[in-house]
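All protein chains of the complex are present and in place, except for one that has been dropped.
Lettered A, B, C, D and E in written order, each chain numbered from 1.
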Amino acid sequence: MRLLLINPNTTRDLTDRLVASAVRVLPSDVELLTATASTGFSYISSRAEAQIAAVGVLEVLAEQTRSIDAAIIAAFGDPGLHAARELFDLPVTGMSEAAMIMSLSLGERFAFVTFSPRLGPWYAEQVARAGLSARFAGIFTPEEMFGSIASVAEDLRSPLLRVCLRAASEADVVILAGAPIAGLAADIAGEVPAILIDPIQAAVLQAVALCRLAPKGADSGSFARPPGKDSTGLPDALASWIARRP
Amino acid sequence: MRLLLINPNTTRDLTDRLVASAVRVLPSDVELLTATASTGFSYISSRAEAQIAAVGVLEVLAEQTRSIDAAIIAAFGDPGLHAARELFDLPVTGMSEAAMIMSLSLGERFAFVTFSPRLGPWYAEQVARAGLSARFAGIFTPEEMFGSIASVAEDLRSPLLRVCLRAASEADVVILAGAPIAGLAADIAGEVPAILIDPIQAAVLQAVALCRLAPKGADSGSFARPPGKDSTGLPDALASWIARRP
Amino acid sequence: MRLLLINPNTTRDLTDRLVASAVRVLPSDVELLTATASTGFSYISSRAEAQIAAVGVLEVLAEQTRSIDAAIIAAFGDPGLHAARELFDLPVTGMSEAAMIMSLSLGERFAFVTFSPRLGPWYAEQVARAGLSARFAGIFTPEEMFGSIASVAEDLRSPLLRVCLRAASEADVVILAGAPIAGLAADIAGEVPAILIDPIQAAVLQAVALCRLAPKGADSGSFARPPGKDSTGLPDALASWIARRP
Amino acid sequence: MRLLLINPNTTRDLTDRLVASAVRVLPSDVELLTATASTGFSYISSRAEAQIAAVGVLEVLAEQTRSIDAAIIAAFGDPGLHAARELFDLPVTGMSEAAMIMSLSLGERFAFVTFSPRLGPWYAEQVARAGLSARFAGIFTPEEMFGSIASVAEDLRSPLLRVCLRAASEADVVILAGAPIAGLAADIAGEVPAILIDPIQAAVLQAVALCRLAPKGADSGSFARPPGKDSTGLPDALASWIARRP
Amino acid sequence: MRLLLINPNTTRDLTDRLVASAVRVLPSDVELLTATASTGFSYISSRAEAQIAAVGVLEVLAEQTRSIDAAIIAAFGDPGLHAARELFDLPVTGMSEAAMIMSLSLGERFAFVTFSPRLGPWYAEQVARAGLSARFAGIFTPEEMFGSIASVAEDLRSPLLRVCLRAASEADVVILAGAPIAGLAADIAGEVPAILIDPIQAAVLQAVALCRLAPKGADSGSFARPPGKDSTGLPDALASWIARRP
Partner (left out) sequence: MRLLLINPNTTRDLTDRLVASAVRVLPSDVELLTATASTGFSYISSRAEAQIAAVGVLEVLAEQTRSIDAAIIAAFGDPGLHAARELFDLPVTGMSEAAMIMSLSLGERFAFVTFSPRLGPWYAEQVARAGLSARFAGIFTPEEMFGSIASVAEDLRSPLLRVCLRAASEADVVILAGAPIAGLAADIAGEVPAILIDPIQAAVLQAVALCRLAPKGADSGSFARPPGKDSTGLPDALASWIARRP
């Protein structure tokens, strides 16, 4: 089984951090490939940036879909997730969605803990989009500002731990949201009286499970692949895929 | 007051059709400018196509935001709407959202009538996204296939009228969804026992109302403009705007 | 275009205050007429009072419906709104509903700020009635008591400003609820980091938009006018209108 | 225990029909008084009519509240119910609300069967108002027109039975909605494979239960009685009660 | 009328306490029988314990159903309630459900006050199960630990009163949840500005009302009794009842 982890941010260090966390839960018979966005932003933190980065995700998938079994969109707001599901014929998972889904069989309510209040509105949309508001306990963020995106998990360890304790009083499962804090869940698990989820681990495990399930069908319905269509000004691989050209 | 109607499709005939309907409700002191997408698809009909076209909308806005008072995204699924609101400091309306909002004070329940079942899932998402499911009576589409996107309003007039009658038995307000059937509402209003909404008219009137209201504030909150940020590989105007370069 | 602003309270000063705010956003081709209730209460502040005042609203409409294009019910709980929509063949807007609707395209979540906790339960009902609970961030009121209903906007300016700041931390859009604080939004807009809505402005702009849209239809459905019916003991104009007597 | 059954319609025959059904379930130690509206409509069938009739209900209550233990508003849309709860210090029940509440412990989902499609939108509002949409299976009505309101239960017996059978396939509990069909439930219970509720029976039993429970408190909260207030043009008893004059 | 109050806990003192509260509201023509669980737990306080105790409730009902008119499951989480409704042909009420239902006509929002945070998740499930989340203001518990289950109402009187005051600021109706605090509502009613409900009283009154209503039907639908079925290893009375053996 070959999984492609697509980092929609342009920062390769984030890709490495995500992989480091993912491999801890990876079955031995699964190969994890990676792609890092070549255009866009060093770190996506708004709807507009996610909107733009999503096209890069589709482009990567158009190039590599034939040589992989499933893909993981490795940014917490899941940029391009539903478009990708519609356009490609393999399982695609996202960090927000997979973490929420995984939480559903571990507790009644889940919370997000993240490192910047600016991420809140965008992340909250994913909950509503998934129809999971009834089980959502809210977003919790520290007051402290972070310095560098590369070291936020280390710089804000204490404030994030405090926020996790607050979240744990409202929720059974706490999701540590955002690629830059991948790995933090394992680090602080012993100190928080709630179940902690590292979203990249959830996204990878969900992709593995979907591959094994090998879902067929969906020639119709919400994520049926659209008929071939011409376009103007798109990257070649994406234009070809959309046009259903070989 | 200067409004910019942005057609995210590349078909200029659709822009003309939309303008023809919009001007019927336009106050005399409002100037309506238009922009038609130069890249993307002749007619967007899936989430993936909307995802891609949205970036073109942001690009147009980055180029023209300084010389307009409000903008209308003139495709029914509102591609790029929330990203545009976040990124730009002027009112932005979309055809789906404005039509739904306008319906709320005309009846208890609204329905969508559109010309192709393929549009259903994408359009239905807009209802959930807006939190308006409690007032939604569903999507109604004819079985008949349409020939050309340019003449669908004429080619399918009878089937669409039949579908409107069905929708009218479930809803108080029927929204004729999709740019290619702009103008149809006025044509068949006398034949359907429900209130018909032409979404481009709703979107233009909503933009006018928001301009007059002149909302201020939102330095924080969901649609606060993000701080300046560098990017890689974006069109110049969009990159400059996002970087907050003058 | 002739709009009738109906103040369901018997206090003429409130009518003047509402008009003063409304004219700031009124297009130049719109004439704003007013009517102040002759029976009922100086200021409605409970469900029971609203229930009673609503009949006065219907009576005014029965007298004047033939000479106006749309009506605005100018009390925040919208007394008689749905009854009026059902009974009369022109657009009718209300301050609560219009403010909520307008907020939907300005932010994700709206809050109400008002000057007395007693108004809370009645106002909250309007949100549930409109099916908009998913986008509601709650009602915020000061602890301070107000002296005169005529000067509450001035007397409680500081406490209301503090409450708005609290509301702004939970909501993107803050609606200043209640006729006695009409005009306050413009006064304090610079001091609150959220979008402020003055409901009478929203209600007037919504009425203008609906007039331009000129919705037709609804011979059936939720707000279809009932067939003529006899009654006992009603004011003449209202009885005649309900009986469909010329 | 003295209960007052208030018929908000002006038709005394309806009062008699309601009493005939109510007494079948009345405990022997309960006295049932009645009042029939002296102004308003022979049969309320729209929101506007309910809005007007509600004031008559409040007037009756202001006159008789001191000599009764609880009141029942005996029209299916519960005109004036929440206003009455707020204004008076005794339990008040309504036919729609009581029937819905009673159904909650008899099955998972309830349906309304009524005799005219025109009643649908008004009745449906009560479900949303009560926050019970999750357990509502819809409104079912016959196609047939009824002749006289006095004999609709007899004239439409067959069509209503057919409609009940349809409703029984969607719901566990079928509520026979509308004062003119009081008593029908007992008549057809043997022919419908669902639990049938006669709303006047539910409303009377709910009033009896609330009287026995003797709830105290509510000096604050949603239904706290408003402070005394002057008014203009109201009937004497109602004005005095609202002013808290002895 | 003969009601059976089934205490699913094995503590007879709790049965006595429940009866003491119930008889205060019991009509004179109603006989109240009791049964105390002979297996299970002295006091159920988790889902698992409720799951186990529920079978005991079904067993008691199988033994006694032929000699009673209705049954009350007298533990707040309503162990076995829906199973009992399905299996037996008489009205069955539960303390949580009846208290919630009764609250619906006394205020807009209800809260639970209970004596241990551990009960929260289990109790909260009942609200969701009943589809009443829209009217739920939350669960409020004291920080203090209780000593003996037999005297918690007395030991924690002060902390529970403080918690009730907090709950009263969020809700119109406060439900004192849990058999060990039966009777407390009457004790503190004068000190809390909200309506207090003692759930055993609500459950008994609801059972009386349902007996008087004498619902028939439900040969189909959610709570239709299943066809006879063989089983292995069940207590005799329960096995016979399920097998529909005489």
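Criterion: contacts are C-beta pairs under 8 Å (C-beta built on N, C-alpha and C of every residue); 3 or more make two chains touch, one makes a residue touch a chain.
Just so it is clear, the structure is predicted and the values come from calculations on it, not from any experiment.
Asks: Of the listed residues E:G80, E:P142 or E:P215, which contacts the missing chain in the full complex?
Replies: E:G80
Asks: Which residue among A:L61, A:A75, A:A98 or A:I139 touches the omitted chain?
Replies: The missing chain is touched by A:A98.
Asks: Who touches the missing chain here, A:A71, A:L119, A:I149 or A:L196?
Replies: Of the listed residues, the one touching the omitted chain is A:L196.
Asks: What residues on chain E make contact with the chain left out of this view?
Replies: For chain E, the residues touching the absent chain are 10, 38-42, 45-52, 54-55, 58, 80, 82-84, 86-87, 118, 121, 125, 128-129, 131, 221-224, 226, 229-234, 238, 242.
Asks: What is the set of chain D residues that contact the non-displayed chain in the whole complex?
Replies: Residue positions of chain D that touch the missing chain: 108, 134.
Asks: What residue numbers in chain A mark contact with the hidden partner chain?
Replies: Residues touching the hidden chain, for chain A, are 25, 27-29, 91, 93, 97-98, 101-102, 104-109, 130-132, 134-135, 168, 171-172, 189-190, 192-197, 201-202, 205-206, 208-210, 212-223.
To be clear about the criterion, only the chains that are shown with their structure count from here on.
Asks: If I average the C-alpha coordinates per chain and also across every protein chain shown, which chain's average lies closest to the global one?
Replies: C
Asks: Determine, using the mean of C-alpha atoms as each chain's centre, which chain is farthest from chain D.
Replies: When every chain centre is compared against chain D, the largest gap points to A.
Asks: For chain E, which residues are shared contacts with two or more other chains?
Replies: Counting only residues that touch two or more other chains, chain E contributes 108, 134.
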